[in-house]
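Missing here is one protein chain; the remaining ones are kept as they sit in the complex.
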Amino acid sequence: MSRQVSASSVSAAGVERRPPGWRVGVPLILALLVAVLAALPAFAPYFYIFVGTEILIMGLFAASFNLIFGYTGMLSFGHAAFFGMGAYTTALLLLHFEVPLLWALLASMATSALLAAVIGFFSVRLGEVYFAMLTLAFGMMVYAVALQWRSFTNGSDGITGFLLGDFGLGLDLQLADPAVYYRVVLVVVVLAAAVLYLITRSSFGLILRAISENPERVAFCGVEVRRHRLAAFVIAGTFAGLAGALFAPFNRVANPDMIHWSQSAEPVLMTILGGAGYFLGPFFGAAVFLLLETWITSFTEHWMLVLGIVLALLVMFFRRGVLGTLLDRMLRR
Amino acid sequence: MSEALLSARDLRKTFGGVHAVDGVSLEIRPREMVALIGPNGAGKTTFYNMLSGRMKPTSGRVHFRGRDITGMPPHAISRLGISRSFQINNIFGELTVRQNVEVALTALHRRTFRMFRPASRDRQLLQEADAVLERLGLRELADTRAGVLSYGDKRLLEIAIVLATRPTMVLLDEPTAGMTPEETRRVTRLIRGLAETGEYTFLITEHDMDVVFDLAERIVVMHRGGLLAEGTPEEIRSNPAVREAYLGEEESA
Partner (left out) sequence: MQSFIAALLNSLDIAMLLFIIAVGLNIIFGVLNIINFAHGGLYMLGAYFTYTLVTRLDLPFWPLLLLAPLAVAAIAVAMERLVLRRVYGRHVTDSLLLTFALLLIIDESVRMIWGSGIHTVRPPESLSGNISFAGVSYPSYSLFVMVAGVVLLAALWALFNRTRIGRIVRAAAIDRDMAQTVGINVPLVVTGVFAFGAWLAAVGGVVAAPARAIDPGMGDRIIIESFIVVVIGGLGSFPGALLGALVLGLIHGFGGRYLPEVNLVLPYIGMALVLLLRPQGLLGREAAA
């Protein structure tokens, strides 16, 4: 790229320059990764299939959080409310109506979107500090409802004993088989991630990134910031609901723990661990997080303490996360 | 009266008992180039903030094309065709130069809710963005991350964003602040070029008096929240009250 000498002094690092082969290389690596993940049940023991399922689901949960945090600059401490909403919707539909899984997933997205629209309406009106506070508070409201409305939610025990039947669309799938369920999760998560990716690259995504940096300037460009924040919040809630809906049959229970604020801390940490604002950061972060959790809980029950310390250290010293730091190195070489 | 594009009537803004702007009235006709000057703390920025919707006036009205826009939110005022720049650089440092302009263009074309088509494939947006950048001499820097631009180029990008919203009324808040003499000449030339197209009406605040007397057809002087004087550059130059306000400022500073 040739640049004539102007009043500007631009360092080479500032130019968005990607390594040669980037446009081909990255999709190729991703396709390979998905292929390996799809083949996993053929050679890996069940334990890894379970871990893989959980990483995919939590990765989607964190990726949905990243849309509002990494891309729009809004820090929510109540994202688990939508995860829980999805989980309860699916669990209740499977328990009472034995609907095909696909319909339960879609219904869960709808209920989570509705909940996100209501909570979002109140939370996006004021600044970031209010937003963080209100999402935590409203998230705990959902928790309180799940705990107290015993006749409907079965209180602290949650919804159990529901069975997986058909998938829907006339597909003959043995969903009770963990390997089959894993593949279903893989397909759903890849599709959902593709939609989320498209959104981040769209005009809407560009506006979100601009809002994240400087909401006031965006408003002076003629954009109604609040409506875009709300839209991002509802989309994020919808996909968090989908993640929760996938999680309930996997976990065989939907309970209030899934809604508690400490559950909301998980996508926060996963996103920051992987790299906020990088599309694959949250998936990467989810993998590291869950492997770390499995390892650490094998010798201490105080996982939350480690979680808090890791979060603090990441924010202080490693803000771009693992993937972000790696990409920075590669792109600025 | 009816020919005014933008009119402020008896605008007042009070902060905890202090009158930052105290009853200012101003009319700007289409395609005019008006400069708003005054010592620091005269209330210029507060006045701008009320015109552009950043602050609600305590009292008084603002009309644009005969329509009452008092207290409208910034995005609505921007959509009507009033666009402003900021004294302190207010660009999107993490986005590329082109994307900075595209944000404004996306808003202009009401495409901010397009969710499923990559922004980079929007050819119309791309061409329009490059046209704006071309006009400001930033075309070569289109793919550069805005955060690493030189100070002067950042100021130019600020103006590029303003122009991309296709305003009829442009409010520039100290466009040459902090620039080198060479950069200042470049921006002055640019603004004059824009004015000559007849597409825009300008209101400019500026500390650099050379720029003011070079560009402005009419100068409005604010002092201590009120209007001190108004007239052609020659009238203002020879106005004793204006001279005193500025001298007083220099003595106390």
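Quick notes
Here the chain labels run A and B in written order, and each chain numbers its own residues starting at 1.
Here is the rule we use: a contact is a pair of C-beta atoms (placed from the backbone, for glycine too) under 8 Å apart; a residue touches a chain by one contact, two chains touch by 3 or more.
Source: prediction; values computed, not measured.
Between the chain not shown and the residues A:V268, A:A287 or A:L323, the one that touches is A:V268.
For the options A:L106, A:V145 or A:I296, the residue in contact with the chain missing from this view is A:V145.
Contact between chain A and the unshown chain involves residues 69, 73, 75, 77, 122, 125-130, 132-134, 136-138, 140-141, 144-145, 147-148, 216, 219, 225, 261-262, 265, 268, 272, 302-305, 307-309, 311-312, 315-316, 319.
Just so we're on the same page, only the chains that are shown with their structure count from here on.
Listed in rising order, the residues of chain B touching chain A in the complex are 52, 54, 73-75, 78-79, 83-84, 86, 90-96, 99, 102-104, 106-108, 111-120, 122, 125, 137, 140-141, 143-145, 147-150, 152-153, 161, 164-165, 180, 182-183, 186. Listing the residues of chain A that touch chain B in their complex gives 1, 3-4, 6-11, 13-16, 195, 198-199, 201-207, 209-210, 213-214, 216-225, 228, 231.
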